[in-house]
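Note that one protein chain is taken out, while the other chains of the complex remain in position.
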Amino acid sequence: MPIVPEALRDLASSFEGRSIISMRDFSTDEILMILEVAKSFESERRPLLQGRILGSLFFEPSTRTRISFDTAMKRLGGQVIGFVDPSSTSLEKGESLDDTIRVVEGYCDAIIMRHPFEGAARLADDTTRLPVINGGDGSNQHPTQTFLDLYTLKKAKGTLEGLKIAFVGDLKFGRTVHSLAETMARFSPKLHLISPPSLRMPRHILDELAETGGGFTESTDLEAIEPGVDVIYATRIQKERFPDFMEYERVKNAYSLDASLLDKVGRNVSILHPLPRVNEIHPSLDDYEGALYFRQAHNGVIVRMALLALLLGACNE
Amino acid sequence: MPIVPEALRDLASSFEGRSIISMRDFSTDEILMILEVAKSFESERRPLLQGRILGSLFFEPSTRTRISFDTAMKRLGGQVIGFVDPSSTSLEKGESLDDTIRVVEGYCDAIIMRHPFEGAARLADDTTRLPVINGGDGSNQHPTQTFLDLYTLKKAKGTLEGLKIAFVGDLKFGRTVHSLAETMARFSPKLHLISPPSLRMPRHILDELAETGGGFTESTDLEAIEPGVDVIYATRIQKERFPDFMEYERVKNAYSLDASLLDKVGRNVSILHPLPRVNEIHPSLDDYEGALYFRQAHNGVIVRMALLALLLGACNE
Partner (left out) sequence: MPIVPEALRDLASSFEGRSIISMRDFSTDEILMILEVAKSFESERRPLLQGRILGSLFFEPSTRTRISFDTAMKRLGGQVIGFVDPSSTSLEKGESLDDTIRVVEGYCDAIIMRHPFEGAARLADDTTRLPVINGGDGSNQHPTQTFLDLYTLKKAKGTLEGLKIAFVGDLKFGRTVHSLAETMARFSPKLHLISPPSLRMPRHILDELAETGGGFTESTDLEAIEPGVDVIYATRIQKERFPDFMEYERVKNAYSLDASLLDKVGRNVSILHPLPRVNEIHPSLDDYEGALYFRQAHNGVIVRMALLALLLGACNE
């Protein structure tokens, strides 16, 4: 079976040499093509990227994203070079990001980078002729996380259209949840935004969501999740976001999902979380068949295999 | 020549998917089978693990064990992903070991882990369907070190049965020496335990040894090593174990082996040390043909190749 279905060949071929910087760069057709191609990588084990090298540049530590790309590249027979944290890099000697990228582009065939500054990935992409994948640039974008979230949703629900989704937790600081909400807005969802008052979804994203057909509601109470909801997407609530320790303790407990939730909202619900979790999801939910957060993390490898193969023109089999 | 001798085929096959957590999990037949299979890996260079990925999770730094597994996997054509120290992991964000393991099991085919807490490897093994190898869990177990010690002894002496072995140095804190002594007890050894009074072998291990046929003696003086001893197993004496600096200085010098030892105990003796050494073995012994500590370290790669191939079912050639 071909990796790319006949009808998507041209669109897939157009990805050779492209970069993955922001979800906003992609048309809805392109997003759906990527999810379709990713399916093939559930079972693909040919060394499609043999002889290819991925430059993995982590200017900020990240175990999960880094290892996930590492795995994706190696499963396809490729190799990885780079650094896992910035403390041992030439940046410490005052080198500009520009220069680092221009050196590294002579070493590899594509670059995955994480950087603490917003816009760093776009800058890198402007600097090099190589495909650049944004593995997170500050609070801005983390598009491959969004692709794996979308893949997980589509696989669980069969469609992305018209889903009833509750986002729960810290909706203010999480780039994951911003990016997913914005992208889902293309598919006429019914969104329910549930957060403590101090961690509401930012105004500019609310404005974007208001323009879409599906609409959204906001509340501060976990009890407000309605029966029949298709998806609950929970996010990590970080202590360092709260100036008041007591406020953190209160919120932490108030936004903890457990198995009792299922009695209320029904067993059709899929539960996602970008991980790591702390108290947001009680282990009592782990055995529920709709608890998808670990499969979601595993899907990260599949989706990243697809993206690497597309950008490196290795899907034409 | 087949990797596994005909007579051991069934026993070897039964290792596919198993874990290596503690020496106590293995029957004597199983231990001997592993040492026999390891022999084949002295010369084995086929890429038996091509396409396989080892997750290498070091929650505590370790150069030697980590690199040894890295080498073993790569010599067999496999790949390695993971992290070399915990400071850049999600654990810092409060993630449980359970969750880390459940994420990583989606990335790889087997896990080697080192962790500062006793029992961590067993917990990981209970969590995942993948084979888990304990690369050291606190002061508890480090079974692959024991397997390489056994391999080195068997290769040097031709048998593990009835050996006269002197353990020298810090016998209180070294998991290496505990594990080896307990395992050797199955082979009717004559054990001589030589340590400073404050660093004696723990009572529960002495009790175990007392139950075996071979028996043991204890002393505090290096001079007590008897002529005709088959093996001296020296261990590192760590400054941080001594509250009194002067006591450390005295012991450090009193337990230093040098070439003059050979005149007394004879040149049949094999000298082992898990390395790194500081003052326990004088370099004047390095050229002695029975000084096996470097070959012992090298055997670590061979034994780990065998274990990886067995757990991943790649020995059926």
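For clarity, chains are labelled A and B in written order, and residue numbers in each chain start from 1.
Rule of thumb we're sticking to: contacts are C-beta pairs under 8 Å (C-beta built on N, C-alpha and C of every residue); 3 or more make two chains touch, one makes a residue touch a chain.
Please read all numbers here as calculations on a predicted model, not as lab measurements.
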Sole residue of A:10, A:42 or A:95 that reaches the chain not shown, by the stated touch rule | A:95
Among A:104, A:237, A:251 or A:291, which one is in touch with the chain left out?
-> A:104
Provide the residue numbers of chain B that touch the chain removed from this figure.
-> 45, 47, 61-64, 67-68, 70-71, 74-75, 77, 84-85, 236, 238, 275-278, 283, 294-295, 297-298, 301
Chain A, residues in touch with the chain not shown (by the definition above) | 51, 53, 79, 81-83, 87-90, 93-95, 98-100, 102-104, 106-108
